[in-house]
Every structure is written in structure tokens, then in C-alpha cells.
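Next up is a structure, given as C-alpha cells.
Each chain you see keeps its place in the complex, though not every chain is here.
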């Protein structure tokens, strides 16, 4: 399946009219019309209204909301609303409340507060989803189903412990296999009965929080189990919907690079991907871009929905800066450039109370349409009407892949030694950023992805190497392609057991190196790495590389390993395998990645303009669209690399013609 | 009622002879006489001695202490001693131990350890207070009753949950009203039964501690409930005392700016206010002064008692600096200058063991009278005898008010967005300090106070605006007065619901402005604000002001809102309403506040001497006393603004005569 078919990019967002008297609804729709808003996400947190008691459902409010939307010509993304328990359910079935990492059974409060292993929750949530589908399948407003909301959180209750044991039996088959996988002879942990296994928590294997575990194997499996347990909740709701509505596409809103859940395990079960983008506002634009590309990678490159972003500010952070003029528009087009086929906000009208009352909204507390934010929202709305369906269904023709692997993320960050300071996302982002700023389109894909479309495969901090991955990477080089791996790659198998071979394990033959030892130092210690004319800063981890076929490309400049290789290249037939043995700074990574991309002619025409992001999408009819996004507060003066028409302005540009992107400006060029 | 009538300022402090053999008592009284000590606080922590078992009271020790005090001509502030449970009570009735924010039922330990909702505690404490009153009412030594000690702390047990529900029923009447007040339709929190409501804790609505709540409404109500629950304990004890002693004044010792309890709810129930002053020793002197003025404001400006201060050092802090020579005397006169009619210490003799053994004391472990600290204490004692009753009952003739509001404090600091970095006390202190250093006497009053006596009303960060406050502030300007409000004021109603009007809500018409959006930035980001010749630093929050009648007084110097107003003045008839839209630094606030004070001729004669604090008190007979306090380690050379006699030295000064205040020096001038 794909996202819902629409004539243009759906525009709108989370809408909670049930919190307001109906006279406010009139004003809402008047303002929606003014702002070009055609799509509303409804019902995300209305369980307590829709089902006020165990045996009572009340669809009055939802009926009115949907009917009104239909009457106004707007479409609805209908939520099942099962992410926040109603009070009566928590009181009546206390086991639906989670038991936390500290072993504390919670009581009613907050949201995302349900135990995924609780039959009472599963039963109630599934019933509600079924009732909604029964009632609203075929309703003219309904465009898509939105199950639950931002799935996340972990439970450690006895029900989950039992479910975990069953899951383990399924996964490992026998206790012998499990003991071997977790290496339990260490520290006398050999289990002789499944019932002896406890969820890994602050009361069992952990100290100093969730990243410090005595046994990586059990904690890794609990992450996988939690992913599957919440996925089970999703699937049960989806099945209940499908019983009544076989066609309307179903999604749930993800959160980008969200460590707790392995979205790759979920991806096959979504009809289309969608996600909520709240990048830290001081992050470089490639942080949001990486998340967009990860989301696009979930469904093999199919477009996704931007389900939420803020029109102005967040509220949940310690400090919540304001999106400056133009930033909202830029972020919206960035999403579209990376594959978004919808642009939705949280939220349409600011809540009057509780913790999100200061979260930005299209309509503020005073209900005005003459604010700067409303004006910018309306301007984008108008532009999206102009754009029409030009971008819908378009795909990204990337020849560069970045492998993203939740298992490696988990394994790396829960590792004891060599360094707790290495963060998976940061290293991955450094490589992604280098490729993107060099102008390459990048697919961010799971390690199981088909790698044949790619000339370049970047595999930073791939701590865990599973299955036939090494062979498939070798196939990339056999085709003449280039593979890059880094420090702390190829260390453990799927159970987090060290490979009993030279580091980097299964990648060692491809990389043509051998590593016996590695140093780690505090963040302020820099080892200069010489890379041709460039001296880059390296930090955190310094692997000592003994080439076994590879040639040095960069060398350490300090410590007892000064002069030994920090970056190597192994020529394998027509292909190349690069290894970066330390955490290089961005200029160092840029240097390495650009050399690799250049080899495959993948450096883009505007690579000299660091602040100008480019992204390509190819429409189903073959039209090639080039998005140009100027992230700088200054104008970018460019020279056209090809004749094109800007779909937003209608302006034509000829090859080699100079043109200017405004500060924070955007162009959507149809290449000719 | 007022503080007890005494011929001079009571001088002394906490005295625990029950911890020592009686031969030490003789030495105590010898030293008390040497130091001019006439008042002893007795029995604060002696419950386990006075009532060694549920059915056994033993007054032997207290009898001897009080009789001895009377024989020595000293008076006693008699504590009910109910702040620290005896072990037997905690063992026999485990429910008297608190359940903490993490949901953990405590066991016996520490102090301030009782559950206010526990009938067993309430019964035992009240019975003890009654027994004490029965026995000591009319005892010649007894000067005042001191109930409990430094009330504080919160309990989350099931008994408190029940009491909270009853309190909510009383407050909200119906669940519909409660659901509306807390805006529970948000996040599916609509309650359908009172029993579904849980105290807001780490197990329910909170994350990252007590300031992070999903629902501000419930947490705010729990703060109010806790205030009332502890007040209920106080009132029960007071009633038990009054049954036997109808006349002796009753107090409990407060802790100044103590966030957990809204002392304004307690104030009507005290016969006189008293408090324990332990300012951080590196704080500017206006921090202690603000607390003194807040305490004086509890009883409409009536004098209060300084119930505790340290003669030398604290012990409970990570680092406990020593009061330098002269600092004790200066702090004592500062208290008197702000309305203290007693000057008491914790503690008379240093404890031999446990956590306060290194807390400073008049008499140290070696029992010497030839230490510096003892000598300074004795010198102050001698001076207070000289001063006699001159200051007793005197009141402060302030024409400037600063509104201090626990509800706003709570609401501001538990707010999600825009910035967790804004701290209520800090902002309030900045404005208070500006006024005090300009020489204005300031009343620190609740938002319900009568504002008619004031020319200037400062209302910093008044996040919550309740009742008719806006109208009463408008009345101030209607009389020609000046009102100042700041950023993050006028945001929410009494339930923490946003006003559905332009910011700053009910204050907007008075301020003549409208605010649609606001920025927040990390603490290190400065926006320069131009205020005439001064450029002040602004930080944290930057509201974007659209004047609606107001004129700009200061403007932002940076970011996309550069040139827009950061400080505005709205002329309303003869009055003025000022708005400061950002967190200005002290020089910026000084500039604004001095302009306002100057308008009303409230800048004092010594305002040019920043280190010299002035404070006025008017005795019951109309005598006007001017306190001059030199907080600098250098002498202050001043010129007299009026003829006066220094009550401490007897020296006369004529108008325009030069005179000098010693380093840390004090003068108490009777103006003529």
C-alpha cells in the first residue's frame, strides 16, 4: 500500500474540537479555509469521551466532528485514540498501568501509560478500534487510519515478564541455546528454568540506568521483545479495523530516530509511514533530513506523511525557542523534498490547559488570524495549492545508502567499554551530513536492504553484524562500488557475543585490516589525523590498525600509535573498502566521504554551497524535481546546472544562468 | 493579635537542656546572663522525652527547665514539639510515616516526618499540645506558644489521597467543574468518579520530578491541599492550646520564601508571624530583606519575630562559611529594621551529636565564653538592652508594594514552556532589589492585599491573575499611581488555564499591549535592550510586544524582533502602566524601577550608596526611626539628610552634617 491518494499534499494537523464548545468550531473552520487547511487528525486523545465507561460508547462528538469536516470538504486522519488510557480503565484494571524500570507499578496519569502485555488493555483498545471502524468505515471524510500515537515506553510487570519468557522460548527454542546466546556461564548466570528469567531492570541486571547492564544479551532481547509487544498492540488494532474497512490506509506516527523501538521490525506492517518531526532547533538541518530519509527507508523509498511538526514552538523542552520567520516554510519543503506526501501540524488550536498549552498552534489562545504564525501557515497553504499534485508519489533516485541498524545502536550504547561517549546517532549523522552536504541523495536503509542499487554504502559504527551482511557488502565492492565502515564496527554477532576472529570480525577480510587493541580517551583529548593536506581532529576511540592488504589514507599524529593508520582503503578489484578507525570530526569525515563520492561522480553541482541543501524526487511520470533549500539567513547566489522551471514561482532558468535563493528560500525545480 | 508584649526585644533562642546533665544548665544560665539572653525556645524536639509511650507523659524535665528559666528571670517560647515523631509512634502506627513523591512509604527516621492526613498523628499531636497547655498555661516563664517547627513536606499515601478527594469535592463541587478546571479532555483524562483521582506524583502525572507534570491543574491543587492539610494540623494544635490558654500568642516558625507552602493561606491563623532566616551567605543582603518583608506582609505589616538565625555557621549545606566579624550584628539589625520584634538564635548550645552538631551555637562544645562568637553575641545583647523598647510595635510606612503570589510561583515553575530557566524568586528579587537599593521601603504583599496605600505596585512574573486583581491594579493607575508587570504575567487563571484573550490576559488593557508570540533561548544568549543611554542585557524569554496604546521605552537590539519594544509604558490618565517583556539584568531593572520611583519621589536620600541599606519604621507613638546598614567592608561616608539621634550611640547629627558608617556598621536614627 501507499499513502492515501489525494489531489494535492494534505495540509492541516491535530484537531481536538471536543475540548471546546461548538461555537469555537465555526471559527475553526473559518480559519482553516483561510489557511488552506484540508486535512484534520482527529481523536488522538479522546478515549475517555468516546468510551466513558467499560460498557458505554458515545460517538456523538466524533460524529459531529467528522460530519462537519465532510460538510466543509475536509478530510480526516482518524485516530483510534488508544494511546492515553481513560481513568476508569486504570482504576478498574490497575494492571493496565505500567511497571517502570525501577519496578514501580504506576497509577493513573500522563499518556503512553499502558502495559502492552495487559489483556485488559489489549481487549479494550482493540474493541475501541473495531467500534470506530465499524462506525466510520466509508465515512466520506475518512482518509486514513491513525492507530494509537507515538508508540513507546517499556513495562516490567509480571505479565510482561511472562510474555518475555514466551517470546524467548520462541526465539531461542531451548535454555541451552539461550544460555549460549547470552553467555550466561559468565557470572554464574546459567538458567535452568525459564521462570528464573527476569526482565532486565534496575532491580535485576542494570545499574546507572538502562544503558548499563551486566548482560547485553538479555537487555538486547528485551528491547526486541518490547518492540514486538507494542507492535502486537498495533497489529491487533489494525486487524480490528480491517474487519470493517479493508481499504483505507493505516499508519501510526513514528518519531524518527527513536531508540526504544526498532521501526524496521514494524515497517512491513504499515500501509504507509508517518512521523512527527521536532528537531532541536539548534541542530543542523541534516538532523531532520536524516530522520526523513530513515522514515522514507521504512517502506523501500515510498513517500511518507509528516504527521506532526510545530508551527512555532515546542513546550516540553527546558528552553523552547521560536521558529523564526521563514523557518516553518523551509522545514515543510525540506520534508517534501525528502519524500513527505503530507504536511501536518500539531496542533490546530492551542490547548487551554495542561502541559501542551504553550505548544505552538496554528490558532492561538486569542483565536486570531492576524498573527505572524497564522500568516505564515496560510502562505504555505496557498503555495501547496499551487504545487498541487506535482510531488505526490515521487521517489528519490539515491545511489548512496547509509545503513541504519537499531540492533547496532542498542549494542553500541549499552556496551561496557571502550567508551560510553560514542553515540550512535552522532556518528551516523556525521557521515550522513558529509554525503548530503556533498550533494548526494542518500537512502537510509536497514542492514537487510537490497544493496544492489547503490554505488556507495556507508556503514558507520555498525557494532553488530548479522546474517549475510558481510557477503552483501563484498558484493557491492565486487560490482565496483565503495563500502565504508568505521571504528567499533563488526564487533558482535546478533546476540552481542564478540566474534572470535580479528576485529572488525566478518568485515575484516573486506576491509583488509586487523585490529588487536584500541585506546579510548576523554572527550577533550584530540589526536590529529593527517589526511593529505587536511589535519582533522580525532577523539574518543582510537583503534590501532594493522593493514592486511589495505593502504593507509590517514595516520594518527600523536601518542604511541602516531604514524599508524587511522583511515585505510582496501582496493578490491574495481571496488574499494574504506575503514575509519576513530571518531573524526566533520571536516575529516567530509574529506573521506567526498573522496568516495567523487569516485562515483556523486558530488552534486551545488556542493560548494554548504548551506544549500539539494534533494531530488522523480515523479511517477518520470518528471525530475530538484529541491533547493537555502538554510542560511543570507541569500545564496547560484549558477543553474540545468534548465528548469520553479514550480512555486513559474520562473524558468537556463543552464549556467545565475539565480538567487532568498534567505531561508526554497525552489522546487522541474528539470528539463 | 500581635507578638507578645515585652519591655525590650526578646533575645535568645533554641535551648535543649534535656540533652545535657543538669550541671551544664548552671553553666548555661551563667553564660546567658553574660550575653544578655532573656528568651529561650524550649521543647522543639522533645516529644520522645515528654511522651515516652502512647499512654505515658512525663513533664519532669520540662517542669525543671521552665521553673529554672522563671527563677532566672527568663521567658520561654514554648514549643509543642510535634515536628519530630517519637520512635514508638512510628512503630505502632506505621501510617504516620510519610509516603514520598516516589510512592515509597517511609519508616522511622529524620524529622518533619509525619503524614498530615494520618488520624493517629493528628490525635497524638493534638493531645500533646493540649497536655502542655493544660500544664503550662499561666506559667510565669511562658511568653508565647511555638507550634510544631518549620512545617513542610508532602505525603502521597492513600489517606492523603482520600483527603485530597474530599478537598477537591469541597473546592470544585462537581466532577464536571473539576474536569473543566483541569482541562481533562486533553490527553483523555476526563474523570467519571472521584475515586479515579490520584495524588500527582512520580507514579502518576509527573516526570523528571515535582516541577514536570502533565496536568498543572491537579499539581497546583495538590500544593494548595498540602498547604491546607498542614495548616489543619496547626489549627488542631492551636485549638487544643486555646482550650486551656486563651491569651498567650501562638505562632509557628516559617521559612521565608519557602515554595512548598502558601503562607498567605496561613497568615490569618497566626497570632503573630515568625521565621527562621538562613540566607545563603553569598547572597546579596536584599535576599534576606525580601524574606523579612514577605514575613512582615503576612500580618498586614505587623512586626514579626526572627525565630532563628545562626550566630556563626550553618551545617546542612555542602559548604558552610563562617559569619565574619560584624555580620551577625548587621544581620540582626537588618531583621529589626524590617520589622522584627525579637532576635533569636538556633542554637544556644551546640548539640553533641547528630547532623546539627557543627551548626553554629552561642555556646560551643568546649563551653567557652571567650570565643569571638560568644563575644559578638554578648555585645549585641548589651546593645539591645540599650535600645530597650524603642522599636517594638513600629511599622513600615511603605508606599511601594511588590506582589508576591505562591500560585504564580507554582504555576510559573511547573509550566511546560516557554522556559524552565525562569525562576520566580530570582525575577521577584531583581525588582525588589532595584526598589530597595533606590531607597524605597517596600511592602511585599499578597495579590489580595489592599493596594490603596501604594503609589507604586510591582508585579513581576505574575503568571496567574485571579479575581479582581486586574481591576484593582487599574485603580492604582486611576489614582495616578504606577503599576509594573513583566514577561510571563497574566497568562493563566486560577486553574492554570490560559486566558482566551491576548497576552497578558486581564492585564492587557491596562498595559496597552498585545503579545502573540515569544521566544526563549539558552541562558548564554543575550539580547541587548536599549533603554535610553543604557544598554541592558536581556535573556531567557523575549516576548514580542505589539503596542496597543503603550509607548516603547526600551527596544530589543538583536534577532528578527530587533527594534521592537522590550519595555513599554502606557499612560493612563495620571497613572502609568509599565511592561517589561524580557528578563532584564539588574542594571536594566534598576533603570526602569528608578524611573518609576522618581516619578513618585520615592528615591531615597542615600540611593547613591548601593551598599547602604535604609529602612524606616514608625513607632506606635509616631517616632520615625531610620535604620542605616552598611553592607560593605569599607566605611560609608554620608551626609545627613535630616537631624537625628543615633539610638545606639546617643550621637546627634544635624542635616547636611557628614557622618560615617563603619564597615558593616549600623545606625538606628531617631529622626527629629
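The letters A and B name the chains in turn, as written, and every chain counts its residues from 1.
Definition applied: a contact is a pair of C-beta atoms (placed from the backbone, for glycine too) under 8 Å apart; a residue touches a chain by one contact, two chains touch by 3 or more.
Just so we're clear, the structure is a prediction, and the values are computed from it rather than from any experiment.
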item	value
Full complex, copies of the single sequence (shown: 2)	3
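Just so we're on the same page, only the chains that are shown with their structure count from here on.
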item	value
Magnitude of the superposing rotation for subunit A and subunit B (Cα, nearest 5°)	120
Subunit A and subunit B, separation of their C-alpha mean positions in angstrom	49
Complex contacts: residues of subunit A adjacent to subunit B	16, 18-19, 45-49, 52-53, 81, 84-88, 90-91, 104-111, 312-322, 324-325, 350-359, 364-368, 371-373
Subunit B to subunit A touching residues, read off their complex	102-103, 182-193, 195-198, 200, 202-207, 213-217, 415-421, 495-503, 516-522, 540, 559-560
